[in-house]
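Removed: one protein chain of the complex. Kept in place: all other protein chains.
The letters A, B and C name the chains in turn, as written, and every chain counts its residues from 1.
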Amino acid sequence: MVTLLYFAKVREAVGMGEERIELPDGLSTIADLADWLTVRYPIFGDRERLRVAVDQVMAKFDTRIGAAKEIAFFPPVTGG
Amino acid sequence: MVTLLYFAKVREAVGMGEERIELPDGLSTIADLADWLTVRYPIFGDRERLRVAVDQVMAKFDTRIGAAKEIAFFPPVTGG
Amino acid sequence: MITIRISREPFEVDAALAALSREGIGAVASFVGIVRGNGGLVALTLEHYPSMTEAALHDLAKEAVARWSLGGVTIYHRVGRLVPGNPIVFVACASAHRRAALEACTFVIDRLKTGAPFWKQESFTDGRDVWVEAHESDDAAAARWG
Partner (left out) sequence: MITIRISREPFEVDAALAALSREGIGAVASFVGIVRGNGGLVALTLEHYPSMTEAALHDLAKEAVARWSLGGVTIYHRVGRLVPGNPIVFVACASAHRRAALEACTFVIDRLKTGAPFWKQESFTDGRDVWVEAHESDDAAAARWG
């Protein structure tokens, strides 16, 4: 089981801020996960505007999912 | 009559902060005035460590005295 | 000394500066970002990633301390609803000398803009709510720090 978090525009597109899911076999990288999520949430197809953090650390699409407990997807940040 | 002001180390070397004097004929630039003052105050011989303002504006040794009312001599500034 | 605070409340700069003014500190450079009221903006709402934000800012501050041998870094960031004129973010870097403090302060705010998990939504007089898009100029500013 992994917790997926969604923030800002991604949260609005998905329709919720958090879900816990069982990942199917065969997902190796964050890119694989994003592809799989695109079926349900089309916003995941727009990689240019999607960023990701794995267990509260900024990550990349080629980062391996491994034993991640919390994966967050969000648009490029706009703080400060 | 012109007012001469002295600050910081220059003030201490001169022994006062201010004097009003009648300039002798023949002093054309600040450099001339500093030369003339060197006779009384040796510190005016050390141009490297002497700065000047004419009527409250930073000036140079080749600035002309003209109708100046207040000429201030001091070491390089060390504020901030 | 690293101080990070994420809060809905306003921050006090005098108190933050006093806390940084310890022995050996000769210079504190700071930056305040403020909500601008351009184009009919009535409010800015800041969302963040609570379990990540503080650690991300702490890591950023630690990097600045190491790079410029700073005596202290303070970062305050507000979240929630803010109106024009409200301060959003405060960054202060303390050092023995001014050049390090000023450069580090620029570094921290540049990196915060592109690396800390905050998102702004703008609300306008005509009722529109619009997520702020990231600026390419911010990416360029952050990139020049390597």
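Criterion: a contact is a pair of C-beta atoms (placed from the backbone, for glycine too) under 8 Å apart; a residue touches a chain by one contact, two chains touch by 3 or more.
Everything quoted here is computed from the prediction, not taken from an experiment.
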Seminar exercise, completed: Considering the complete assembly, the absent chain touches shown chains B, C
Exercise. So which bits of chain C touch the chain we can't see?
Worked result: 12-14, 17, 21-38, 84-85, 87, 96, 98-99, 101-102, 105-106, 109, 141
Seminar exercise, completed: Where chain B meets the left-out chain, the residues are 5, 7-9, 53, 56-58, 70, 72, 74-80
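The working rule: only the chains that are shown with their structure count from here on.
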Exercise. Among the chains, which one keeps its Cα centre farthest from the Cα centre of chain C?
Worked result: B
For this session: Indicate the whole-number Å distance between the mean C-alpha point of chain A and the mean C-alpha point of chain C.
Result: 25
For this session: Quick one: report the Å distance separating chain B from chain C, using the average Cα coordinate of each chain.
Result: 48
Problem set entry | Two or more partner chains touched - positions in chain C | none
Problem set entry | Residues within chain A bordering two or more other chains | none
